[in-house]
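Here's the structure, in structure tokens; my notes come after.
A single protein chain has been removed from this complex, and every other one stays in its place.
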Amino acid sequence: MTGRLLSGINPALAFGLVVLVVWPMAFDTPYGLRLFALAGIYAIFVMGYQFVFGHAGALSLCHGTFFGLGAYFTGILGAKFGWGFPATFAASALAPVVLAAIVAAPVLRLESHYFALATLGIAQVMLLVAIKWEAVTGGANGIAGVPPIVLFGMTLARGWPTVLIVWGLVAALGLAARAVLGGLYGHALHVMRENPTAAMSLGLDVARLRFETFLLSALYAGLAGALYVHTIRVISPEALEFHAMVACLTMTVVGGRTRLAGAILGAVLLIHLPEWFRFLEHYYLIAYGLVLLATIIVAPNGLLGLVEDARRRLAPEAPPPAPFAMPLPAAARPTVPTGAILSLDGVGKRFGGLQALDAVSFDVRPGEILGLIGPNGSGKTTLVNCITGIYTPDGGGIRIAGTDVGGMPAHEIARLGVARTFQNLNLVDEMSALDNVAIARGAARHLALGTQTGATAMALARAEAMGLLEAVGAAEVAMRPCGGLAYGTKRRIEIARALALQPTLLLLDEPAAGLNESEQADLAQRLKALAGSGLTLVVIEHNMPFLLPLATRLVCLDHGQKIAEGSPRDVARNAKVVEAYLGPQEAAEVVA
Amino acid sequence: MLTLQLLANGLALGAAYALCALGFVLVLNATGAVNFTQGDMVMAGGFAAIATAAMLAPLWPGAVPGLVVLPVVTAGMAVLGVIFSLFAYFPLKSRPPVATIISTIALGIVFQNAANAIWGPEPRAAPPLLDASLVRFGELAIPKQSLAVIVVAAALIAGQHLLFSRTPLGRKMRATAQDRTMAAAIGIDVNAMIALTFALATALAGAAGALLSNTFFVTPSDGTNYIVKAYIAVTIGGWGSIAGAVAGALLIALFEVIFPALPLIVPALFGSDALGWLFSQTAASILLYAVVLAILFFRPQGLFGELVQRRA
Partner (left out) sequence: MPVRTARLPVVALAAACAFAAAGPVKAQDVNVPILVPITGFLSIEGTSQRNGALLAVKNAPAGLKITAEVADTGVAPEVAVNALERALGRGKVQAVAASMLGTQMLAMLPVALENKVPLVTVSGTAQITEMNNPYVFRFFPGDDVTKVAHVKYAVEELGKKRVALIYQTTAYGQSGRTFILKNLEKMGLKPVFEEALETSVRDMSPVLGKAKAANPDVVLLHLHGPSTGLVIKQAAAMNLGLPIVAGSAMHQPHTAHLMEPAELKGVCAETSASPVSGGSPELDGFLAAYRKEFNAEPDGFALGQYDAVSMVLAAAAKGAKTAADVQKALATTTYKGLAMTYKSDGKGNMAHSAMIICYDGASRIPKIVKRYENITGVL
């Protein structure tokens, strides 16, 4: 009984909490308490950054601006207009969120380095505005005389009262972040970060997830900024300068990008580090830089990752037991008005000088297994990417169950009942097989912030995912991380993940690649059974012995053009097809 | 006349920006890493030039000309580049790119504070390449240094281009930048090529520092400005494009010099106070970022880049 009770407590976490309580008691001087309060403020700042940088994987460089904006709102409203703490605190929370919402439209759609530069640009502009708008911001001199926190008529003294309220907020905001990220939502962000294409194909609205995390990060930064200015009592452009942003970024990387305990660890450590090195006089920042460098080299997942690795090595944990399987709820299949579930009409796609697809037209009828063949580089995968909305075709029309999907974002196409697997496997390696599939169940229920976040939703999704894994014969690896699994098993898990969306059309990109003959036979069996249950399949494949008995019809592409369509037997004998595969000379020999 | 003068100033500044951006993009292509220390390397080159001139002073009658200092600095910075890569890049080469961003930021902190500890915070000036005189073309008076900067930078950029297009070593470096796995498969020592790329990039930044610090001085905290300019140059030039980086750097410098001077070039703009503010230096800085945001919004592939889509 005691054993079970103790096993529910993470010893590292318990140790960390004890340290956090003992720390301020051990350094109980105004100096020690000020540093500890500052560390708490930065912990909130870093927790916010984890949303956008850690979880959404976007290197935002305007997070310091949100912090500074929160600080400026409290500074200006408190010092110049005499607003009370509750009002300034609310304003400091709101202002960065509003700014984030405004700049989100242009910047959030940018990728990696462009996003980083765009956010850096925003930060620089805000800094210049703060310096130049002297009438409001006090210019480069800033504004002095910011009031301390006054709650219920009581002025919060420096030292312990400040420490308690700051760390109380760290706890509250930490729990809030955990509630948001703990369940399916956090897992969905993980998929998005590791593999945005897979996330979109699961029907996850990547743009919306990025937007939500960006706003959440701004909220936390604004609150941290407000607390900061209350403890420092002046506001000046230094709060908006790049070094505040760099401090936050390094804390996140040193502590750990996605773990709340990492945010606290990084903040506490990096606030104290330069202070510990003060005896080095003007060499102390050199030491700080070197320690930072050493940390990033030694601890790739942050110091928390290092601690967790050590714990796993010292006391390896048995994976938790697999949940009981549950069947999927009955899906309402859309009726197909025209008879074709997928209809392509002159689809074209060009990359620079390369015509990847050239006026491709064909229909896919309900319940059939359409084989899509063609030599390497003939445009098969490009076509699947056009159908699923990963690429926008340059011309022609694509209709799914009668709906024109031209220009529709990938997640909306997925929600129309189109699922796919990938040629090069797009599972999240460090996530368990079960959770890879469970995310798709969450996505099928239109996952967004505030929906599907509870523990019940997670349990339900996992139970349903277990049922899907059983159906594809991968139940025994459900609790293992995908990264270490055999190729064939991963293929089956990807199919289970696609089936989790309860699609009407399933596109499989080389499902038999890397499978041995018995695995191929097993797969063919399962695909036939799926088609038998009413699902429509499009199978890209090179492997003719696998495809010919399976497909009801074949389409062959070459150099982006459809060169043949018909029964497997006819297409396989088509001279153009043989020529495309073998080259004209060898084809002639075969025919002869 | 005035326009020509401004053009010359802008080109001299842009030539040095271009050397910094060029190094930035070479490392980016070879490693996929954003090197945030590149700006600090410009600063280091400036101080290295001053230190070298002081060291050579006993060997030289009169003032040591920058033309003698420059090759020494460039060679020294190349060595520094290799050492730098051993700490900032190689231990992290199999990690996500953000790891290198942090490691280069960390080393940037080290560089800035080491410069502050060794040489002190005062601004300093390196010796001019030839001398401090002015060259006059009629009314136009251009410092000889500005012309020398333009010529030397152009020569270095051309040299880099020749190295990459005409020599076996350069082709190996280029192959490494295009596809590391493929380069390794055909027997290229990829690590050596990457170390060489760091050497080249750092040497170019160091040359920029040695060239700039005569006219514009050098202080330990100068790096930030240069790295931001290089980053912008590479982005508007098209992420990964070498020619784009050089063109982007020249455009930024010309913008910085020409835009605030527009009321002089177009006197009709002069006079009203509102317009005066519009052409202030601060407005120019804000506008530069606004233009960059607009470019990113309307042409995410950069001004000269081609849209590359991620393979699914």
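Residue numbering begins at 1 within each chain, and the chains themselves are lettered A and B in the order written.
We take it that a residue touches a chain if its C-beta (ideal position, glycine included) is under 8 Å from a C-beta of that chain, and two chains touch if they have at least 3 such contacts.
What you are looking at is a predicted structure, and each value in this text was computed from that prediction instead of being measured.
Just so you know, the chain we are not showing touches A, B across the whole complex.
Only one residue from B:A33, B:I50 or B:M77 touches the chain missing from this view: B:I50.
Within the set A:P30, A:P320, A:G407 or A:G532, the residue that contacts the chain not displayed is A:P30. Residues 2, 5-6, 9-10, 13, 50-51, 54-55, 113, 116-125, 132, 134, 141, 143, 212, 215-217, 219-221, 225, 256-258, 260-261, 263-264, 267, 270, 279-282, 285 are the ones on subunit B that touch the missing chain. Taking the whole complex into account, subunit A touches the unshown chain at residues 29-32, 34-35, 38, 128, 131-132, 134, 139-142, 144-145, 158, 228, 231-234, 236, 238-239, 241, 243-244, 274-275, 278, 281-285.
Heads up, the rule we're going with is that only the chains that are shown with their structure count from here on.
For this pair, subunit A with subunit B, the centres built from the Cα atoms lie 35 Å apart.
Put simply, subunit B touches subunit A in their complex at residues 34, 87-88, 91-92, 95, 97-99, 101-103, 105-110, 112-114, 116-117, 224, 228, 231-232, 235, 239, 282, 285-286, 289-290, 292-293, 296-297, 300, 306, 309-310, 312. Remark: subunit A residues 59, 106-107, 110-114, 116-118, 120-122, 124-125, 128-129, 131-132, 197, 242, 246, 249-250, 253, 282-283, 285-286, 288-290, 292-293, 296-297, 300, 351-352, 381, 384-385, 390-391, 422 touch subunit B in the complex.
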